[in-house]
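A single protein chain has been removed from this complex, and every other one stays in its place.
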Amino acid sequence: MTEPLIFEYSSASRQGFVADSDARPNLLAEVLRTDELMLPSASELEVVRHYTRLSQQNFSIDTQFYPLGSCTMKYNPRVCNRLAMLPQFLGRHPLGPVEHGQGYLQTMFELQEMLQVATGMAAVSLTPMAGAQGEFAGVAMIRAYHESRGDEARNQIIVPDAAHGTNPATATMCGCEVVEIPTREDGDLDIDRLRAVAGSNTAGIMLTNPSTLGLFERQIEEIAAIIHAAGGLLYYDGANLNAILGKTLPGDMGFDVIHMNLHKTFSTPHGGGGPGSGAVGVTERLKPFLPVPFVQKVDGRYTWATEEQYPQSIGRLSAFMGNAGVLLRAYVYMRMLGRTGMERVSDFAVLNANYLMVCLREAGFEVAFPERRASHEFIVSLKQIARETGVTAMDFAKALLDYGFHAPTTYFPLLVPECLLIEPTESESRRSLDGFVAAMAKIRDAAYSDPDTVKQAPLTMPVRRLDDVHAAKQPDLVWQSAESGQRKG
Amino acid sequence: MPFVPHTESDISTMLSRVGVAALGELFDEIPAGLRIKGLEGIGPALSEAEITQLMQMRARHDGEPLCFIGAGAYDHYVPAAVWDIATRGEFYSAYTPYQAEASQGTLQVIYEFQTMLASLTGLEVSNASLYDGATAFAEACLMAVRANRKNRSRNILVPRTLSPAYREVARVMLKGQRIELVELPMRDGISDLKTLDNLSAGDFAAVAIQNPNFLGSLDHVDVLTDWAHSGGALVIGVANPMALALLKPPGQWGAAGADIACGEGQPMGIPMSSGGPYFGFLVCRQAVIRQMPGRIVGRTVDLEGKPGFTLTLQAREQHIRRSRATSNICTNQGLVATAATIYMSLLGAPGLRSVATSCNANTSALVEALIALPGVTRSFAAPFFHEAVLAFDRPVAGVLDALSSNGILGGYDLSADYPELGNALLVCATEMRSAADISAYADTAREILGAAA
Partner (left out) sequence: MSEVPESCLYTKDHEWLRLEDDGSVTVGITDHAQEALGELVFVELPEAGAGLGVGDACAVIESVKAASDIYCPVAGEVTEANASLTEEPELVNSSPYGDGWVFRLRPEDAKALDQMMDAESYGRFLAEVED
């Protein structure tokens, strides 16, 4: 079952793809390397088999229900991939003249416009390459805005305690101080605490709405009023945009700047960890600070906006124009949905979440906020089961793998003990949701009848539970061949 | 309905189970004043056939000009197997491998990726990728400031010959933390070593060295590395992995080698694709691993003692350390790194050396062909890998426009980034450019230069 490392296939004489050249480099020997490169020398078929077999050791949306909370693992339509990989798009050099890119630039311009409509923002830049970089762009714009007005003391970013880790990490990267605000029992923000901390040092607040608890923040208008009155700005973390698409707009809620995870809401693939896209949108007053480049239309011709045109821009975030191929996939997806399809995304993402929540509650599971409506995701707490049987949320996660379901997000948000954050997305049928409920119930029954077996899970995966402590204490991050041996990487 | 599987009967069953009469009621916690009627301004849906026709038309409109631009993105041949395998659904539609037992495929690929990058750069440990070369450089600067225990400097010495885009991105990303880039001047297309006499390495957390540099030239990597280390600065080597098939890697520069290496991974099987997605790589010495940003995969054992792979050293990362994490990065470029791993596996060391050598030879041939034209000379004498700077007797922009209308992208105009170089053009001919392509460029350029003169 174990697939060897690609290096272990190697035989010195073989090479998968023959690039023929008799040429010798026109360079002095002193600049050349003399050591052996640790690269495989396997045949093409060996390489193809090796990576195909490795792929088969993955769970994926194409093969399993993947209800990972906060990650929006919806179906990634194949046609989006095919059209983003048209040879002319793949072959286009990023610094090529716009005359050889009008088709591509028009597509990007229309994507910017669609994202503006979907979020209620005045302008969009597509350059951030992932959600965290979108966050960086957002906080950097907030800082630039305050600085442009000579209001330089504002260095605090307010973040709810339930926020994604990227929010406080981003604030730190931007040189800001993080002020954490607690969440109330009912899942909304502690607004009295917010009132107490908002003031002349407040640069802004970073909020996800619906929150990471899977709840719509009902006091959002009041929060916006408090922050704006204090002179701060509101940043919208678009991780959960799938829940509200076509129902309400971050712009109307009072947000000044937002990022969107196109790899969540707009269905570009997660690719085993990326690439993503964290496009940012802003209201009119932050427009001068948008990261360049973005596409503009002048006299029917599409061109890139530059630093010269936007001297107050926070600048560039990538060597070129961001993750173009991801943006093409998002564009294709949005055009295929159209207006009605886009509005239905949130209808069915939220229907699926509420249906799954009700089914799990009726099956006897404890839902974290039973009196609230779920957004596109919700939290189950396994605290009682853990106390009574010793079977934890992590054990449930591993046991679900044996039932052919990817685990929900575990132990996040940190506020709810032994939690599973479950996000089914609109892609899943009732049948797969019912199957998940049945598996959860079986694992729960097993937790009471035979907890030791549940704690052994998974039993059907390529490996059993891995020793994380060993991995961290004696990091083995790079393979060493038996011959090259001694130096341990 | 596109991409929603429910039948009408499913919907009514589900609504009644939830206890609402209509879909709209599911949104009853959104204040009424914030509800909208829908997304006016978004057009009607297109069918798969319609969107296919539209995108094909736009792609055709952009054409496939003959590309002699490099400047950080390179037109290499990508074997068919690379993206055929990388876009298998099991790689394409998987998430970050947090559930290790259900993600051994992605994890093992990244472990192999880390091994290949460590070998190419001559360093010890690699992460699982960053966004692109520019952000990898910025992260390397941040990492160096944290890792340097010999001084508390927040300055990084950066040659003027280092990619202008990388310097700009680093400036943007370092600004909030008050880390400054100090410019090392250039002379004849490489770092001006004379200016080191007026500087003290101890005033810098790190010295960055790009080799080959943005202008294609090979720099004084050994002298600069030893100078930096003598004063207690760390060395950040910025490299093109294709060049590393031939050139002495950062880990072997000077007496002790660079401490951190980073760069753009695009040449390893990634199409130019209008600038992305590419991937940045970041590799370092074991001693500074805890300052590394981004995900890292380690090999360990399962409870039966069988080898397996898992994300490790996660306490550095934002989902655990929050405001005190090494970086805010979460999503990286996993799928692109997967493609690069397959590419490097298919080519192996001899294949990469062969491609790199062809690039070097083709660019040499291109330079010879172009300097044979009247009014074109080489700007610098320094040896180059696969890019070189040519000086023209007239503004480059007009020449490039004329070439472009003949379906040739003639290079990158340096006049905005390096006005001191005059009418300077950065050209590149990868292994993809045949002798006929090079002749076509030279012949067209001859006509353009002759006609205008």
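Lettered A and B in written order, each chain numbered from 1.
Convention: contacts are C-beta pairs under 8 Å (C-beta built on N, C-alpha and C of every residue); 3 or more make two chains touch, one makes a residue touch a chain.
Computed from a prediction, not measured in an experiment: that's the story for all the values here.
Visitor: Can you tell me which of B:R149, B:K306 or B:R394 touches the chain that was removed from the display?
Guide: Of these options, the touching residue for the absent chain is B:R149.
Visitor: Of the listed residues B:A21, B:A80 or B:I320, which contacts the missing chain in the full complex?
Guide: For the chain that is not drawn, the touching residue is B:I320.
Visitor: Which parts of subunit A are in contact with the chain that was left out?
Guide: Against the left-out chain, subunit A lists 411, 468-469, 471-473.
Visitor: Since one chain isn't shown, list which residues of subunit B touch it in the complete complex.
Guide: On the side of subunit B, residues 149, 290, 314-316, 320-321, 324 touch the unshown chain.
The definition used in the following text is that only the chains that are shown with their structure count from here on.
Visitor: Could you give the separation in Å between the centres of subunit A and subunit B, each centre being the mean of its C-alpha atoms?
Guide: The mean C-alpha positions of subunit A and subunit B differ by 20 Å.
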